[in-house]
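Got a structure for you, written out below as structure tokens; questions coming shortly.
For this depiction, one protein chain was excluded, whereas all remaining protein chains were kept in their positions.
Going in written order, the chains are labelled A and B, and every chain counts its residues from 1.
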Amino acid sequence: MTRPDHVGPGLGFTFDGRRIHHRPGQTVGAALVEHDILAWRTTRHDGRPRGLFCGIGVCFDCLVTVDGIPNQRACVVLADEVEEITTQSGSGHDRLALRDPADD
Amino acid sequence: MAADASPFEVLCNILLSIAPMARGRGVITRSEKGERMGRVVVIGAGIVGAACTWYAAHAGWEVVLVDRGRPGAGTTSRGEGNLLVSDKGDGPELDLMRLSRRLWLELGDHLGRDRLELDEKGGLVVATSDAGLAGLRTFAAGQRAAGVDAIDVATAGDLRRLEPLLSDRLPGGVLYPEDLQVQPVLAADALVAGARQRGASTRFGVEVEGAVTSGGRLTGVRLVGGEVLGADAVVNAAGTWGGEVGVRLGAPIPVLPRRGFILVTEPVGPLVRHKVYTAEYVDNVASNDAALQTSTVVESTRGGTILIGASRERVGYDAGMSPKVVARLAAGAVEIFPFLRRVDLLRVYRGFRPYCPDHLPVIGPDPRVPGVIHACGHEGAGIGLAAATGYLVARYLDGGPMPDEVPVSAFVPDRFAEVSV
Partner (left out) sequence: MIDAGTVTADPVNETVTPVDVAIVGAGPAGLAAAVTCARAGLRVCLIDRGTSLGGQYWRQPAASPDFLQSLVAREAPVSGPGRGPVHPRDLRHLHHDLATFDALRERVGEALHAGLVDLRLRTQVWTAVVTDAAVVTDAPGGTDAPGPAADGAAVVDLHVLGPAGVAGVVRARRLVIATGAHDIGLPFPGWDLPGVMTIGGIQALLKSSDVVPGRRVALGGTGPFLLPVATGLAARGVEVVGVFEANAPTGWWPHLSTVVRNPDRLREGLAYAATLARRRVPFRPRTMIVEAHGHDRVEAVSVCRLDRAGRPGLESVVRHDVDAVGIGWGFSPILDLAVTLRCATRLGDNGFAVVAVDSEQRSSVPMVLVAGEPTGVGGAALALAEGELAGHVVVADLTDPVGTTARSRRTGQRLRTVRRDVVRLRSFATAMHAAHPIPPGWAAAVRRETTVCRCEEVDAATVLEAVAAGADTARQVKQLTRAGMGWCQGRTCEPACALLAAGAAQQTTREKAPLAGPVGASALAGDTERLVAQPVSLGALADLLPRSSSQPSHDQ
């Protein structure tokens, strides 16, 4: 994958549709925290909000859906490399449970 | 009998004490019906040892359960928890399994199904080719003749009505509504806790060094360190290590390890409804090939993870990782459930199934050392067969009678004539 080589304003991703500007080199988690967004998923059982905890890729608390792929660690994924971040609930795979075999 | 015993306990006690005491066959002679008549040391706190402890304690024996490690820490903690009739053709193991299934359902009612995570999920065996489907149908027809509930699933569409996320490229399969699942460690824990309430005691972190005998008859076991536990009978429920324990007791039996890996995914919820496996599994279970065999077994757990098996290799106690086996299991699972491609593997268990050359467990008194009863060698079916094994062991302790529906002679250690003491 090649990284966009641009610098400066306009750089960013969307977070549930909202445009988030960030600086090159920042992680998704850092960019969100800088915008005062502290949580981006809810837990499987109690639906509690979660965001960064260990911040270094160990605890998997900061899971988020990145360009459609669930359960990516926001503290590891680089903001430069993503377009669309979406909050996720539960296991991140919940939509599969709703799938109708007629769909394919 | 306790005044507040539940109907199930009453039933068990009746089952275990009624009718003619075939005292000659008993491990020890009971002094008087219904009395606490002796002490039993059960070696091995896996699922089988837990079941033996439970049934023996409920039959009135003073049971001491010993393990060199922690309860449920061996092969018990490394299996899916399957109680399968679907993988067994007509024969003694199927008979034993059907007894065990009834007992497990009773245990579930008694101990709490949620506590055991007992799930009547049913098994779905899928074929991955037309030829495989034909073979599967023949196998299922034989099972039906033996009384197993086996329902043909004719088309891919029918399969996906049962399992919406299955690949649409599978020609058909067979549904086995009788297959169950438990969480093995929780089940072992519940059985031990229940036995404790009936006076059983436990000693963990101790290792049995050998038998103590008097006049050729067992009078106890000696622990490493020298301590002697007096006993009228000892049950070898050491699972994969049952061969070694047999040697130490002077009653060797040919139990060997057959390595298996199980993959555990991230939690995804109950996306797979049945235990789903491919028809090759049945052949592999019964195979005597030492080389690696894999077949695809996929199922959800209450915890939300998906378990993927099953591999079989004879590599001794090699505890290492095998990326090749893990890749093969992943590829098999992805082939029948394409959604799994994007699901992460979090952990791999590796366990050692205790197998005997004829793939049947060893259950029964050892003629060479009176007082020793074996209850091991269940290979990959130990969780499923544990209840019936515990029940049979309690019967042997009592001196009978043995249940009519199980050909118990198929399991006795006497069958290994070539094994010398």
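Everything below uses one rule, namely that contacts are C-beta pairs under 8 Å (C-beta built on N, C-alpha and C of every residue); 3 or more make two chains touch, one makes a residue touch a chain.
Remember, predicted model here, so these are calculated numbers, not experimental data.
*Asks:* Which chains here would be touched by the one that got left out?
*Replies:* A, B
*Asks:* Taking the full complex into account, find the residue in A:31, A:64 or A:85 that is in contact with the omitted chain.
*Replies:* That would be A:31, which touches the missing chain.
*Asks:* Going by the contact rule already stated, which one of B:326, B:369 or B:408 would touch the omitted chain in the full complex?
*Replies:* Considering the complete complex, B:326 is the one touching the chain left out.
*Asks:* Spell out, residue by residue, where the missing chain touches chain A.
*Replies:* 1-3, 5, 7-9, 21, 23-27, 29-31, 33-34, 38-39, 43-46, 48-61, 63, 71, 75-76, 78, 80
*Asks:* To test your reading of the contact rule: which positions on chain B touch the chain that is missing from view?
*Replies:* 70-73, 77, 127-129, 131-132, 185-186, 189, 193, 259, 261, 263, 265-267, 280, 292, 303, 305, 308, 313, 315-316, 318-324, 326-328, 330-335, 340-350
Criterion: only the chains that are shown with their structure count from here on.
*Asks:* Could you please state the distance in Å, as a whole number, between where the Cα atoms of chain A are centred and where those of chain B are centred?
*Replies:* About 44 Å, centre to centre.
*Asks:* If you look only at chain A, which of its residues touch chain B in the complex?
*Replies:* Result: residues 44, 69-71, 90-91, 93-94, 96-97, 99-101, 104 of chain A touch chain B.
*Asks:* Quick check on the complex: what are the chain B residues that touch chain A?
*Replies:* It is residues 157, 160-161, 164-165, 168, 266-271, 304, 339, 342-344 of chain B that touch chain A.
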